[in-house]
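Heads up, the thing below is written out as C-alpha coordinates.
Apart from one protein chain that is not included, each protein chain of the complex appears where it belongs.
Should a chain be cited, it is by its letter among A and B, assigned in written order, with residues numbered from 1 in that chain.
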Amino acid sequence: MSDPLQGHDDASAEPGAGERRRFILDDTGFNEVPVKYRKFYRKWRGAGDALAPNEVVCPVCKVVIRSTRELRPGDRVYCMPCMSRLVVVRGESGMLEARVAY
Amino acid sequence: MADFLSAYSIQSWLESCPQGYLEDTEYGHAHDEKEPDILLDNEVLREETIKATVQLVVGERCALSASSGLINAAPDEASKRFLATQTLDEARHVEVFTHRLYDLGVKKNELESVIRHYANPNLVKFAEVLLEKVDKKDFIAGVVGQNIVLEGMAFSVFEMMYAMNEPINAKFAHTLSGTIADERRHVGFGENRIGSLIKENPGKKSEIERMQKEMSYWMLATFADAFRGNRTLDELNKLGVERAHGHYQGADLGVLSPEQMEHVLADTVLAEFKTRLGRIGVEYQTPAMPA
Partner (left out) sequence: MTARTEPRTEIHDLEHDAFLEEVHSFEFWFQAVEGYLSGTVHGHRPDTRDVPPVGSDRERLISTLCNYCIGETAALEGASGLIAIAPNRLTKVFLSTQVADEGRHLEVLLQRLADLGVAEPESEVEKRSSPSLQLFRRRLLELVASRDWEAAIFAQNVILESLEYAVFHTHASNADPITREVLEGVIKDERRHIGFGENELGRKLAHSPHIRARLGQVRSQLDHLVLDMLETTAREIGVDRHEQERLGRTYRESVERLGFGS
(Lines give C-alpha, C1' and ligand atoms only; values in the text may rest on other atoms or scores of the structure.)
Protein backbone atom coordinates (compact mmCIF):
# COMPACT_ATOMS: atom_id res chain seq x y z
CA MET A 1 0.00 0.00 0.00
CA SER A 2 1.47 3.36 -0.96
CA ASP A 3 1.51 6.22 1.46
CA PRO A 4 -0.09 9.19 -0.25
CA LEU A 5 0.34 11.33 2.81
CA GLN A 6 4.09 10.95 2.71
CA GLY A 7 3.99 11.54 -1.02
CA HIS A 8 2.13 14.80 -0.52
CA ASP A 9 4.27 16.02 2.32
CA ASP A 10 6.43 18.49 0.47
CA ALA A 11 3.72 19.82 -1.78
CA SER A 12 1.11 20.17 0.90
CA ALA A 13 3.19 21.44 3.76
CA GLU A 14 2.64 25.07 4.61
CA PRO A 15 5.66 27.36 4.34
CA GLY A 16 7.98 26.89 7.25
CA ALA A 17 6.32 23.70 8.40
CA GLY A 18 8.79 21.31 9.93
CA GLU A 19 8.68 17.58 10.45
CA ARG A 20 5.30 16.21 11.39
CA ARG A 21 4.68 15.16 14.93
CA ARG A 22 3.60 11.56 15.47
CA PHE A 23 0.82 10.43 17.80
CA ILE A 24 0.00 7.17 19.50
CA LEU A 25 -3.74 6.62 19.29
CA ASP A 26 -5.74 5.01 22.06
CA ASP A 27 -9.23 3.57 21.86
CA THR A 28 -11.55 6.33 23.11
CA GLY A 29 -14.62 4.13 23.35
CA PHE A 30 -16.02 5.09 19.96
CA ASN A 31 -18.02 2.00 19.06
CA GLU A 32 -19.47 2.62 15.59
CA VAL A 33 -16.70 1.04 13.52
CA PRO A 34 -14.94 -2.33 13.80
CA VAL A 35 -12.63 -2.64 16.81
CA LYS A 36 -9.45 -2.41 14.76
CA TYR A 37 -10.41 1.04 13.43
CA ARG A 38 -11.87 2.56 16.57
CA LYS A 39 -8.75 4.42 17.65
CA PHE A 40 -8.98 6.56 14.48
CA TYR A 41 -12.24 8.16 15.62
CA ARG A 42 -13.79 9.77 18.66
CA LYS A 43 -16.99 11.58 19.52
CA TRP A 44 -17.14 15.35 19.13
CA ARG A 45 -17.99 16.67 22.56
CA GLY A 46 -19.44 19.92 21.25
CA ALA A 47 -18.55 23.49 22.11
CA GLY A 48 -15.49 23.53 24.35
CA ASP A 49 -14.00 20.42 22.79
CA ALA A 50 -10.50 21.21 21.49
CA LEU A 51 -9.01 19.45 18.51
CA ALA A 52 -5.46 18.12 18.72
CA PRO A 53 -3.09 18.76 15.78
CA ASN A 54 -3.81 15.24 14.49
CA GLU A 55 -7.60 15.66 14.58
CA VAL A 56 -10.27 17.14 12.35
CA VAL A 57 -14.10 17.06 12.45
CA CYS A 58 -16.03 15.30 9.69
CA PRO A 59 -18.53 17.84 8.31
CA VAL A 60 -20.90 15.06 7.21
CA CYS A 61 -21.43 13.19 10.47
CA LYS A 62 -19.61 15.36 13.06
CA VAL A 63 -17.29 12.64 14.30
CA VAL A 64 -13.66 13.55 15.13
CA ILE A 65 -11.23 11.86 12.74
CA ARG A 66 -7.78 11.12 14.15
CA SER A 67 -4.45 10.36 12.50
CA THR A 68 -1.15 9.00 13.80
CA ARG A 69 0.45 12.09 12.21
CA GLU A 70 0.00 15.77 12.65
CA LEU A 71 -2.46 16.87 9.98
CA ARG A 72 -1.76 19.58 7.43
CA PRO A 73 -3.72 21.24 4.62
CA GLY A 74 -3.90 18.96 1.59
CA ASP A 75 -3.90 15.72 3.61
CA ARG A 76 -6.50 13.13 2.80
CA VAL A 77 -8.43 11.48 5.62
CA TYR A 78 -11.28 9.00 5.69
CA CYS A 79 -14.35 9.06 7.90
CA MET A 80 -15.37 5.45 8.35
CA PRO A 81 -18.61 6.03 10.28
CA CYS A 82 -20.09 7.86 7.28
CA MET A 83 -17.69 6.49 4.65
CA SER A 84 -16.53 9.90 3.41
CA ARG A 85 -13.21 10.84 1.83
CA LEU A 86 -12.08 14.24 3.02
CA VAL A 87 -9.31 16.73 2.39
CA VAL A 88 -7.87 18.83 5.19
CA VAL A 89 -7.96 22.60 4.60
CA ARG A 90 -7.15 25.69 6.66
CA GLY A 91 -10.50 27.31 7.50
CA GLU A 92 -11.29 31.00 7.75
CA SER A 93 -10.90 30.77 11.51
CA GLY A 94 -7.35 29.54 11.05
CA MET A 95 -8.28 26.08 12.32
CA LEU A 96 -7.91 22.90 10.31
CA GLU A 97 -11.17 21.75 8.74
CA ALA A 98 -12.15 18.86 6.50
CA ARG A 99 -13.94 19.21 3.17
CA VAL A 100 -15.63 16.30 1.45
CA ALA A 101 -13.75 15.18 -1.67
CA TYR A 102 -16.13 13.42 -4.02
CA MET B 1 -49.78 -14.55 11.76
CA ALA B 2 -48.19 -11.81 13.87
CA ASP B 3 -47.08 -14.28 16.55
CA PHE B 4 -45.53 -16.66 14.09
CA LEU B 5 -43.72 -13.79 12.38
CA SER B 6 -42.24 -12.59 15.66
CA ALA B 7 -39.81 -15.51 15.36
CA TYR B 8 -38.60 -13.90 12.14
CA SER B 9 -37.89 -10.52 13.75
CA ILE B 10 -34.69 -8.58 13.35
CA GLN B 11 -34.09 -8.99 17.09
CA SER B 12 -34.12 -12.79 16.63
CA TRP B 13 -31.92 -12.46 13.60
CA LEU B 14 -29.35 -10.38 15.51
CA GLU B 15 -29.25 -12.89 18.33
CA SER B 16 -28.99 -15.98 16.14
CA CYS B 17 -26.87 -14.80 13.25
CA PRO B 18 -24.27 -12.04 13.96
CA GLN B 19 -24.25 -12.84 17.67
CA GLY B 20 -24.59 -16.58 17.04
CA TYR B 21 -23.10 -18.78 14.39
CA LEU B 22 -21.26 -16.02 12.55
CA GLU B 23 -19.47 -14.73 15.61
CA ASP B 24 -15.70 -14.83 15.20
CA THR B 25 -15.87 -15.48 11.47
CA GLU B 26 -14.33 -13.58 8.58
CA TYR B 27 -16.08 -13.90 5.23
CA GLY B 28 -17.97 -16.84 6.69
CA HIS B 29 -15.04 -18.91 7.97
CA ALA B 30 -12.49 -18.90 10.80
CA HIS B 31 -9.62 -16.45 10.35
CA ASP B 32 -6.96 -19.13 10.01
CA GLU B 33 -8.83 -21.38 7.55
CA LYS B 34 -7.46 -21.49 4.00
CA GLU B 35 -8.34 -23.18 0.72
CA PRO B 36 -6.39 -26.47 0.35
CA ASP B 37 -3.10 -26.11 -1.56
CA ILE B 38 -4.17 -28.65 -4.18
CA LEU B 39 -7.04 -26.36 -5.29
CA LEU B 40 -4.72 -23.40 -5.63
CA ASP B 41 -1.79 -25.21 -7.27
CA ASN B 42 -3.54 -27.44 -9.81
CA GLU B 43 -4.91 -25.40 -12.71
CA VAL B 44 -7.72 -27.84 -13.63
CA LEU B 45 -8.98 -28.13 -10.07
CA ARG B 46 -8.69 -24.39 -9.54
CA GLU B 47 -10.67 -23.63 -12.69
CA GLU B 48 -13.40 -26.14 -11.83
CA THR B 49 -13.63 -24.69 -8.33
CA ILE B 50 -13.90 -21.17 -9.74
CA LYS B 51 -16.60 -22.33 -12.14
CA ALA B 52 -18.64 -23.92 -9.34
CA THR B 53 -18.22 -20.87 -7.12
CA VAL B 54 -19.37 -18.56 -9.93
CA GLN B 55 -22.70 -20.44 -10.04
CA LEU B 56 -23.10 -19.77 -6.31
CA VAL B 57 -22.45 -16.06 -6.85
CA VAL B 58 -24.97 -15.96 -9.73
CA GLY B 59 -27.61 -17.73 -7.64
CA GLU B 60 -27.04 -15.46 -4.66
CA ARG B 61 -27.15 -12.31 -6.79
CA CYS B 62 -30.53 -13.45 -8.03
CA ALA B 63 -31.65 -14.10 -4.45
CA LEU B 64 -30.45 -10.63 -3.43
CA SER B 65 -32.42 -8.95 -6.23
CA ALA B 66 -35.50 -11.03 -5.48
CA SER B 67 -35.59 -10.63 -1.71
CA SER B 68 -34.99 -6.88 -1.89
CA GLY B 69 -37.58 -6.49 -4.65
CA LEU B 70 -40.17 -8.41 -2.66
CA ILE B 71 -40.02 -6.00 0.29
CA ASN B 72 -42.05 -3.43 -1.62
CA ALA B 73 -44.58 -6.05 -2.62
CA ALA B 74 -45.01 -7.50 0.89
CA PRO B 75 -48.53 -7.01 2.28
CA ASP B 76 -47.54 -6.52 5.94
CA GLU B 77 -44.81 -4.88 8.00
CA ALA B 78 -43.55 -8.07 9.63
CA SER B 79 -42.93 -9.70 6.24
CA LYS B 80 -41.09 -6.58 5.08
CA ARG B 81 -38.84 -6.78 8.12
CA PHE B 82 -38.12 -10.46 7.67
CA LEU B 83 -37.26 -9.83 4.02
CA ALA B 84 -34.91 -7.06 5.18
CA THR B 85 -32.89 -9.64 7.11
CA GLN B 86 -33.07 -12.03 4.18
CA THR B 87 -31.79 -9.30 1.87
CA LEU B 88 -28.78 -8.85 4.12
CA ASP B 89 -28.25 -12.62 4.34
CA GLU B 90 -28.24 -12.84 0.54
CA ALA B 91 -25.81 -9.93 0.22
CA ARG B 92 -23.55 -11.66 2.72
CA HIS B 93 -23.67 -14.81 0.60
CA VAL B 94 -22.78 -12.81 -2.51
CA GLU B 95 -19.88 -11.34 -0.57
CA VAL B 96 -18.51 -14.57 0.91
CA PHE B 97 -18.67 -16.45 -2.39
CA THR B 98 -17.15 -13.48 -4.23
CA HIS B 99 -14.40 -13.46 -1.66
CA ARG B 100 -13.82 -17.13 -2.31
CA LEU B 101 -13.21 -16.28 -5.96
CA TYR B 102 -10.54 -13.83 -4.81
CA ASP B 103 -9.04 -16.51 -2.56
CA LEU B 104 -8.89 -18.78 -5.62
CA GLY B 105 -6.84 -16.19 -7.46
CA VAL B 106 -9.45 -14.22 -9.41
CA LYS B 107 -8.28 -10.62 -9.62
CA LYS B 108 -10.69 -7.93 -8.49
CA ASN B 109 -10.65 -6.21 -11.88
CA GLU B 110 -11.46 -9.50 -13.59
CA LEU B 111 -14.36 -10.46 -11.34
CA GLU B 112 -17.24 -9.48 -13.61
CA SER B 113 -15.65 -10.95 -16.74
CA VAL B 114 -14.94 -14.23 -14.91
CA ILE B 115 -18.56 -14.36 -13.74
CA ARG B 116 -19.86 -13.63 -17.24
CA HIS B 117 -17.56 -16.27 -18.72
CA TYR B 118 -18.51 -19.09 -16.36
CA ALA B 119 -22.12 -18.29 -15.47
CA ASN B 120 -24.29 -21.18 -16.60
CA PRO B 121 -26.90 -19.87 -19.10
CA ASN B 122 -29.51 -22.28 -17.71
CA LEU B 123 -29.04 -20.85 -14.24
CA VAL B 124 -29.45 -17.36 -15.69
CA LYS B 125 -32.77 -18.46 -17.26
CA PHE B 126 -33.83 -19.95 -13.91
CA ALA B 127 -33.17 -16.54 -12.32
CA GLU B 128 -35.04 -14.67 -15.04
CA VAL B 129 -38.24 -16.64 -14.44
CA LEU B 130 -38.17 -15.63 -10.78
CA LEU B 131 -37.15 -12.01 -11.32
CA GLU B 132 -39.99 -11.51 -13.79
CA LYS B 133 -42.45 -12.28 -10.97
CA VAL B 134 -40.60 -9.94 -8.63
CA ASP B 135 -40.63 -7.15 -11.23
CA LYS B 136 -44.40 -7.52 -11.44
CA LYS B 137 -44.59 -7.15 -7.63
CA ASP B 138 -46.28 -10.54 -7.44
CA PHE B 139 -45.60 -11.30 -3.78
CA ILE B 140 -47.07 -14.81 -3.62
CA ALA B 141 -45.39 -16.11 -6.77
CA GLY B 142 -42.20 -14.25 -5.87
CA VAL B 143 -41.95 -15.80 -2.41
CA VAL B 144 -42.73 -19.29 -3.72
CA GLY B 145 -40.10 -18.84 -6.46
CA GLN B 146 -37.55 -17.36 -4.10
CA ASN B 147 -38.07 -18.97 -0.71
CA ILE B 148 -39.31 -22.37 -1.77
CA VAL B 149 -37.88 -23.09 -5.23
CA LEU B 150 -34.61 -21.12 -5.26
CA GLU B 151 -33.87 -21.49 -1.54
CA GLY B 152 -34.98 -25.11 -1.57
CA MET B 153 -32.53 -25.79 -4.38
CA ALA B 154 -29.75 -23.82 -2.67
CA PHE B 155 -30.37 -25.62 0.60
CA SER B 156 -29.85 -29.05 -0.99
CA VAL B 157 -26.94 -27.94 -3.16
CA PHE B 158 -25.16 -26.43 -0.16
CA GLU B 159 -25.78 -29.54 1.91
CA MET B 160 -24.29 -31.74 -0.80
CA MET B 161 -21.31 -29.41 -1.24
CA TYR B 162 -20.87 -29.37 2.53
CA ALA B 163 -20.75 -33.19 2.58
CA MET B 164 -18.17 -33.15 -0.21
CA ASN B 165 -16.00 -30.50 1.41
CA GLU B 166 -16.27 -31.26 5.09
CA PRO B 167 -13.54 -33.97 5.10
CA ILE B 168 -11.09 -32.01 2.94
CA ASN B 169 -11.80 -28.26 3.00
CA ALA B 170 -12.71 -26.97 6.45
CA LYS B 171 -12.72 -23.37 5.23
CA PHE B 172 -15.33 -23.80 2.53
CA ALA B 173 -17.35 -26.23 4.65
CA HIS B 174 -17.47 -23.58 7.37
CA THR B 175 -18.66 -20.96 4.86
CA LEU B 176 -21.35 -23.35 3.63
CA SER B 177 -22.57 -24.23 7.11
CA GLY B 178 -23.30 -20.53 7.76
CA THR B 179 -25.21 -20.17 4.51
CA ILE B 180 -27.18 -23.36 5.23
CA ALA B 181 -28.16 -21.94 8.62
CA ASP B 182 -29.46 -18.82 6.86
CA GLU B 183 -31.38 -20.85 4.26
CA ARG B 184 -33.23 -22.67 7.02
CA ARG B 185 -34.87 -19.39 8.03
CA HIS B 186 -35.64 -18.50 4.43
CA VAL B 187 -37.37 -21.74 3.52
CA GLY B 188 -39.19 -21.66 6.85
CA PHE B 189 -40.55 -18.19 6.17
CA GLY B 190 -41.56 -19.19 2.63
CA GLU B 191 -43.62 -22.11 3.78
CA ASN B 192 -45.13 -20.53 6.85
CA ARG B 193 -46.07 -17.19 5.35
CA ILE B 194 -47.20 -18.36 1.95
CA GLY B 195 -49.41 -21.21 3.14
CA SER B 196 -52.03 -18.80 4.44
CA LEU B 197 -51.78 -16.50 1.42
CA ILE B 198 -52.35 -19.39 -0.98
CA LYS B 199 -55.48 -20.31 0.95
CA GLU B 200 -56.73 -16.74 0.57
CA ASN B 201 -55.80 -16.62 -3.14
CA PRO B 202 -56.56 -20.05 -4.62
CA GLY B 203 -56.67 -18.51 -8.09
CA LYS B 204 -52.88 -18.05 -7.97
CA LYS B 205 -52.19 -21.79 -7.81
CA SER B 206 -52.02 -22.61 -11.51
CA GLU B 207 -49.68 -19.72 -12.28
CA ILE B 208 -47.38 -20.75 -9.40
CA GLU B 209 -47.39 -24.36 -10.55
CA ARG B 210 -46.34 -23.27 -14.04
CA MET B 211 -43.52 -21.19 -12.59
CA GLN B 212 -42.29 -24.07 -10.45
CA LYS B 213 -42.28 -26.38 -13.47
CA GLU B 214 -40.31 -23.92 -15.56
CA MET B 215 -37.81 -23.09 -12.83
CA SER B 216 -37.33 -26.79 -12.10
CA TYR B 217 -36.50 -27.45 -15.76
CA TRP B 218 -33.75 -24.80 -15.82
CA MET B 219 -32.46 -26.08 -12.50
CA LEU B 220 -32.13 -29.64 -13.84
CA ALA B 221 -30.38 -28.33 -16.94
CA THR B 222 -27.93 -26.46 -14.71
CA PHE B 223 -27.24 -29.61 -12.67
CA ALA B 224 -26.66 -31.59 -15.85
CA ASP B 225 -24.08 -29.09 -17.10
CA ALA B 226 -22.40 -28.83 -13.72
CA PHE B 227 -21.88 -32.54 -13.18
CA ARG B 228 -21.43 -33.87 -16.71
CA GLY B 229 -18.88 -31.30 -17.82
CA ASN B 230 -16.86 -31.39 -14.62
CA ARG B 231 -13.19 -32.43 -14.92
CA THR B 232 -12.47 -32.65 -11.19
CA LEU B 233 -12.81 -36.42 -10.78
CA ASP B 234 -10.66 -37.20 -13.82
CA GLU B 235 -7.99 -34.85 -12.56
CA LEU B 236 -8.02 -36.37 -9.08
CA ASN B 237 -7.69 -39.83 -10.65
CA LYS B 238 -4.79 -38.63 -12.76
CA LEU B 239 -3.07 -37.23 -9.70
CA GLY B 240 -3.73 -40.43 -7.77
CA VAL B 241 -5.58 -38.50 -5.05
CA GLU B 242 -8.29 -40.45 -3.28
CA ARG B 243 -11.73 -38.85 -3.28
CA ALA B 244 -13.25 -37.75 -0.02
CA HIS B 245 -15.94 -40.06 1.31
CA GLY B 246 -18.54 -37.54 2.40
CA HIS B 247 -22.06 -38.89 2.85
CA TYR B 248 -25.15 -37.26 1.40
CA GLN B 249 -28.65 -38.72 1.44
CA GLY B 250 -27.17 -42.09 2.45
CA ALA B 251 -24.78 -42.20 -0.53
CA ASP B 252 -20.98 -42.23 -0.37
CA LEU B 253 -19.96 -39.31 -2.58
CA GLY B 254 -16.46 -40.79 -2.81
CA VAL B 255 -17.64 -43.66 -5.01
CA LEU B 256 -20.48 -42.16 -7.10
CA SER B 257 -19.98 -41.19 -10.74
CA PRO B 258 -20.83 -37.58 -11.71
CA GLU B 259 -24.11 -38.78 -13.29
CA GLN B 260 -25.05 -40.63 -10.11
CA MET B 261 -24.30 -37.53 -8.03
CA GLU B 262 -26.46 -35.45 -10.38
CA HIS B 263 -29.35 -37.87 -9.92
CA VAL B 264 -29.04 -37.95 -6.14
CA LEU B 265 -29.12 -34.16 -6.01
CA ALA B 266 -31.93 -33.74 -8.54
CA ASP B 267 -34.08 -36.39 -6.87
CA THR B 268 -33.51 -34.83 -3.46
CA VAL B 269 -34.39 -31.31 -4.57
CA LEU B 270 -37.48 -32.37 -6.53
CA ALA B 271 -38.72 -34.52 -3.66
CA GLU B 272 -38.23 -31.55 -1.34
CA PHE B 273 -40.17 -29.30 -3.72
CA LYS B 274 -43.01 -31.78 -3.79
CA THR B 275 -43.18 -32.01 -0.01
CA ARG B 276 -42.88 -28.28 0.61
CA LEU B 277 -45.35 -27.29 -2.11
CA GLY B 278 -47.78 -29.91 -0.86
CA ARG B 279 -47.63 -28.38 2.61
CA ILE B 280 -48.67 -24.97 1.26
CA GLY B 281 -51.41 -26.45 -0.93
CA VAL B 282 -49.71 -26.22 -4.34
CA GLU B 283 -49.53 -29.26 -6.58
CA TYR B 284 -45.98 -30.13 -7.64
CA GLN B 285 -45.51 -30.25 -11.42
CA THR B 286 -42.99 -32.68 -12.89
CA PRO B 287 -40.64 -30.74 -15.13
CA ALA B 288 -39.49 -31.87 -18.58
CA MET B 289 -36.12 -33.55 -18.44
CA PRO B 290 -33.33 -31.63 -20.20
CA ALA B 291 -31.66 -33.53 -23.04
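Note that in this section a contact is a pair of C-beta atoms (placed from the backbone, for glycine too) under 8 Å apart; a residue touches a chain by one contact, two chains touch by 3 or more.
None of the values given here were measured: they were computed from a predicted structure.
The missing chain lies against chain A, touching residues 1-5, 31-38, 40, 59-61, 63, 65, 67-69, 75-85, 100, 102.
Contacts to the hidden chain, counted on chain B, fall at residues 9-11, 13-14, 18-19, 22-27, 31, 64-65, 68-69, 71-72, 76-77, 80-81, 83-85, 87-88, 90-92, 94-95, 98, 108, 111.
Everything below uses one rule, namely that only the chains that are shown with their structure count from here on.
Chain centres here are Cα averages; for chain A and chain B they lie 44 Å apart.
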